[in-house]
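To start, the structure under review is shown below, and the notes come after it.
The complex appears here minus one protein chain, its other protein chains still in place.
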Amino acid sequence: MQPRYSIFSLARNALNYHKDWERAWRSPAPKAEYDAIIIGAGGHGLATAYYLAKNHGITNVAVLEKGWLGGGNSGRNTTIIRSNYLQDPSIAIYELSRSLYEDLSQDFNYNVMFSPRGVLMLCQTEHELRAFKRTAHANKLAGLDCRMVSPQEAKEILPILNIDPQCRYPVLGAYYQPRGGTGRHDAVCWGYARGADQRGVDIIQNCEVTGIMRDGARVTGVETTRGPIKAKKIGVVTAGHVTTIMDMAGVRMPIESQCLQALVSEPIKPIIDCVVMANTVHGYMSQSDKGDLVIGGGTDSYNNYSQRGSFPALEHTIAALVETFPILSRLKLMRMWGGIVDMTGDRSPIISKTPVDGLFVNCGWGTGGFKSIPGSGWVFADTIANDRPHPIAEAFGLNRFAEGRFIDESVAAAVAH
Amino acid sequence: MSKPRRLSSGGSRIDRSSRVSFTFDGKLMSGYRGDTLAAAVMANGQRLFGRSYKYHRPRGVIGLGSEEMNALVGVGTGARHEPNARATQVELFEGLAAVSQNRFPSLSFDVGAINNTLSRLFPGGFYYKTFMWPKVFWKHIYEPVIRKAAGLGVAPEGRDPDSYEQIHVHADVVVVGGGVAGLAAAEAAAVMGARVIIADENAVLGGISDLEDGTIDGAPQAEWARAAAQKLYDAENVHVLTRATVVGHWHHNYVMIAERVGDHDPAIPKSGAPRHRLWKVRAKQVILATGALERPIAFANNDRPGIMLATAVRAMVQRYGVAPGEQGVVFTNNDDAYLTALALKEAGIAVQVVDSRARADGALPERARAAGIAISTGSVISAVKGKLGVEAVKIASYRKGQGRVVSERSAPCDFIAVSGGFNPAAHLWCHNGGKLTFDEGLQSYRPGSHADAIVAVGAAKGTMALADIMAEARAAGEAAAKVALPKAKAAKLAKLAISEDARKPLEAIWFAPATGKYNEGNKHFVDFQHDVTVADLELAQREGYESIEHTKRYTTFGMATDQGKVGNLNGLGAIAEATGKTIPEVGFTTFRPPYTPTSFGAITGSLTKKLFLPVRQTPVFDWHMMKGAVFEPVGQWRRPYTYPRDGEDKHVSIAREILNVRNNVGVLDASTLGKIEVKGPDAGAFLDRIYTNMMSTLKPGRCRYGLTLNELGFIMDDGVVVRFDDERFLVHTTSGGADRIAAWLEEWLQTEWTDYRVFVTPVTEQWAQFAVAGPRARDVIAALKPSFDVSHEALPHMSFVEGTLGALPVRVYRISFSGELSYEIATPANHGRALWDALLQAGAPHGILPYGTEALHVLRAEKGYIVVGDETDGTTTPDDVGLSGLVSKKKADFIGKRSLEQAHLKAPNRKQLVGLYTENPEEVLPDGAHAVAEVKDKPPMKTIGHVTSSYLSPTLGRSIAMALIENGRARMGDVLSFPLDGKVVRATVVDPVFYDKEGARLNV
Partner (left out) sequence: MLTLVCPVCGAHGDETDFHAGGQAHIRRPASHDPEHISDQEQADYLFTRINPKGLHFERWRCDRGCGKWFHAARDTVTLEFKAYYGITELPPPDIMAQARGAWADYFKARQKAAAKAGAKS
């Protein structure tokens, strides 16, 4: 059993130059059979395994990862955490997630640096202002701590904001969630991995799933690059690559994979102490504890598995942010990258059973995956453990598309996640 | 320490006849034109430039150019301040003001240095293990402290006064890098007639040829380079870019070059020329001649000011005539560094060489020996004395792979030139997925395969011998030109006579043993800016962060502003040694754009201020401005929201405009309204597919209101359709929807009903269109000498006539969005202002006044007319808003029809549009307020719907609201509760048509 992390264990280990730290997680060989297999060791997959073990006592679990854990979108996002959505199902899952983030570091004894520094969403047209007012009223009645703020209040929260009423898209107000913020994305994956590993979950990296074994209408296991592994329950949590896996099981998905890009600036002394989103001009930004400005843009308009997006997709975002925050102009772009996101027809996720018995799928988080990791893992683990949708997952079933029961957040003035 | 270090002679780059004065941290210093800031500050006797990121250790210059990650400074002041500039690239100019970064209160005394004293507590990734208790401390204590320490430079103040621009060009061949390889490749391609762009990040071409020993045709290679560069400048088909860094390579050979036009001379941007220019080049062929970057050696305290890369030391002496110190040690594992020893000796600076190899008997070492330079082979530096600068070193005996010091001796010195070999600069190779292969000879990665039309030549490819470089570069240039111009004939280039001392192989050394038991507590840096040491990398392995991506993220190795240019391979090597893997087994992290940090200004280009998103203007926009209208953005337009008279409050002016429409007559600029002509034999049939209601049955000269759905069955847009004749329709759309609907019609026509003979022509900008609304509207039209009968009988509601008003050609649609007698009059855009003025003049006796969008919205709300986007939100069906009457039952198909049958779209409890009367008529419900099934004393409360529009109606003298409420139409008369902050507003459900239900005012 791993010693707990603390300032004291740090001090103790400092005495002999940190030579006695144990592995954060084991590197086990796959067993022949597990009670449950999770495909994909991103945040969502690891959280699912963690809660299967912690909440449901199902510890004979393997998490299979093609590459290295946390190497997909979990390690490529802009780390925004918020729950101020419009539709009830969205509020439910994202607020569960946000509230779990509040105690996550303590829960698995790994500092994920959850930083509720506040999320400020700018309203830059009358229509957007109206839409956010509607969201604000809905959120208040749902019990969320959110409020509309005036341009002046917004500038107090974010002094570098340009609130000149004459600019192209003047800031008419903003929607503010004080307990939204950011977290350290890698730490979330590593903390879940360490926590799951400590509870007996096998995290098997560099193990690619090449086939899904079926016995008639139900799954019996998976074929992998490290041999076949049996399991009666399989959870697919592979984001942009979900179609590839589900095709192996013969289940067609309402998913398209596109490249979402993000970028960071050079590190500068703190100028932004919140997360700011400007949806009219499609840009959002925060500042990491390292000092980089972390900026997210939109997705390419075409399917893309290359993890390299097209430059124009970012140019517009940067131009928009420079217009809203003029001091950005002389700062410098340090690094840009792309992640393959899974976009559904209504841009809301899928947490669902499938037509194949024992096969479960959790995908479609698109541009909003990081903030939802704890909640997604929580309800997906419950769904797998009990072989029925968790109450919060019900709205996110695959069947909603045939029923026309969409969960459309874009109605709230095309709010980016 | 502050003794001037300028040598009495030498310095190929500087002009000793022109002095330049500048300040560093407020201290007045002087240098020469041609100096870099790094050289000039060192010439003034200072080598402390900044503090490192984590431990705040004192740091000096380490590198030669863009790879520098220690000497980052702030340049300029106020709105023209630029943080994190590399002192090795900042060119000196009169009055340059530079400041060091990340120190408090001062560079030499920095309280942050306490982190170094405590560093034993702060190994890689330490923060993941602590700061967790008590919970609230993270946000309020730990993080604020960490954030305060975060970052390097400070942001500028205010809006950037400088401008930026972008250029899009096509080129046959883009050559990246202007060293001898790049010059040779460019020349070879150019003489064959290819359009060549050669870009180099430095101010002058030639790369480091001036620091190398090889000769071409009997002369120093730098002379050949100078001549070759001149030929390129003179060639018509070659564009030479200096101070221009190729920052990125994307799909289909999209190459981005960031040119620093004005950084070296503030007069340039002040004169209005751009500060930076971003070149977006589409290249048929790309040739990477980016050279190689020298790497350091990891030894204890290898970060002290005064420790520089060997090539950088050579450049200090030979280019700038600056002595790095009085007594130096060259620490190397290869022959090239001996050139530095020789250069120092020649400049009269005492130097000895420490070579980790057992033998150093190559041509260059022999030359060094002959010059009387002491060489200690089989040796390493095991310790460095001095904090703010090197004071002495310990030299220990060493055999390959030896991990501990057995014997060592002290040696005095005040600077160290270190060389651990060279890494091909293959970053751009990887931007678009190029593969790397590990080269045993170089002990480094070099370009492997690539799917794009891109090749690497010279040191960038791992080719190090001058003769091979030149041959390879010329061949690549020729081949590139051939691909671009298949017909071009290979031109004969004169053969070159090349001579160069042969190099003996280097011997990799990833870790130099250090004084002290088991190297404990010693810091062998591999990432200087982020203070990542070999021990940190080993800790990451020990804890299971074995994937190199995990190691990187856990320790922040390679994540500094240089993105691992200098120390990356040292780290990989150290990991390999620690884990017994080979370096390829360790793997490497992806290089991503940009190659060097690139200003957001350059990426924005000219898309700022007015050009960010240009405003679309109607033909009478100027008039609105003149009258001091308050505007609101609508799509790309800005429409008059209201026209306050001097000092008038917005609400007052809006109420005035509304009542004037109800009592007299108002005029609205409706030109932004989308207008699309749909013509052709099948136009009617086509529109039947597009609209929920029947359009083919519309009679010529008549108008019909229509709804368009998307394929999901939800309302997408609405507007009045007019039929001119059998084959010609005019489709009106919402202002925001005009472009979308035009594209929508085209798409269906081209991709689904391809057999329809129909043309779709957007004509929004071709017509100015004004709504004349109010009981006296007809009098206004009549006063303008219409060529047509305006009587109710001749021109009834929902009819159309084309003719003239006086001299002006007009189309008149008798349609109404206000519920009043109303005409929308369209005239060709160039007559727009004339018609507007004529209407105001003719209307004056009737009390005509312009009204804005807000009055328009209130007027329509009083009538219960919906606005797409207010009463609908993309999940709203026609039935939801009470318009199921507009959904044809007869038509077998129209867009969205089938989806209306999906279970959820015909569910019983959907939200339906209703009107609301608040109990207190003064009380105006806020937009978006939600009604609840049951009021509780605290949330959560289940909501049953929300307010879509809410106004104080001057016409009815009370508040009105429209709302979408579950089963709303079944709740007529019910009282709903809307919990708001601290109170609950109650409102009665009523019919959404508040005014003139029978429409009497329309039919007059």
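So that you can tell them apart, the chains are marked A and B in the order they are listed, and the count of residues begins at 1 in each.
Basically, a contact is a pair of C-beta atoms (placed from the backbone, for glycine too) under 8 Å apart; a residue touches a chain by one contact, two chains touch by 3 or more.
Note that the structure is a prediction, hence the values are computed from the model and not measured.
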item	value
Residue among B:D217, B:E500, B:E746 or B:D974 touching the omitted chain	B:E746
Which residue of B:S12, B:S899, B:N967 or B:T988 touches the chain not shown here	B:S899
Candidate in contact with the missing chain, chosen from A:E22, A:D103, A:D164 or A:D247	A:D247
Given B:V196, B:L712 or B:V790, the one touching the chain that is not displayed	B:L712
Contact partner of the left-out chain, one of A:S90, A:T224, A:S310 or A:T383	A:S310
For subunit A, the residues touching the chain missing from this view	241, 243-244, 247, 252-257, 300-306, 310-312, 344-345, 401-403
Absent-chain interface as seen on subunit B, which is shown	250-252, 254, 282, 451, 711-712, 743, 746-747, 750-754, 892-893, 897-899, 901-903
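As a convention for this text, only the chains that are shown with their structure count from here on.
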item	value
Interchain centroid distance [CA atoms averaged], subunit A/subunit B, Å	22
Touch list for subunit A against partner subunit B, complex	5-7, 9-11, 14, 17-19, 21-27, 67-71, 75, 102-103, 105-106, 109-111, 113-117, 124-127, 130-131, 133-138, 140-143, 160, 168-169, 184, 186-187, 190-191, 205, 265-271, 273, 288-291, 306, 308, 310-311, 314-315, 318-323, 326-337, 400, 402-406, 408, 410-411
Touch list for subunit B against partner subunit A, complex	53, 80-84, 120-121, 123, 126-133, 135, 138-139, 143, 146-148, 150-160, 162, 164, 248, 250-251, 254, 256, 431-433, 520-521, 535, 539, 542-547, 549-550, 553-554, 556, 559, 561, 563, 592-594, 597-601, 603-605, 607-610, 612-613, 615, 632-633, 712-713, 869-870, 873-875, 899, 902-905, 926-930, 932, 938-941, 943, 946, 979-980
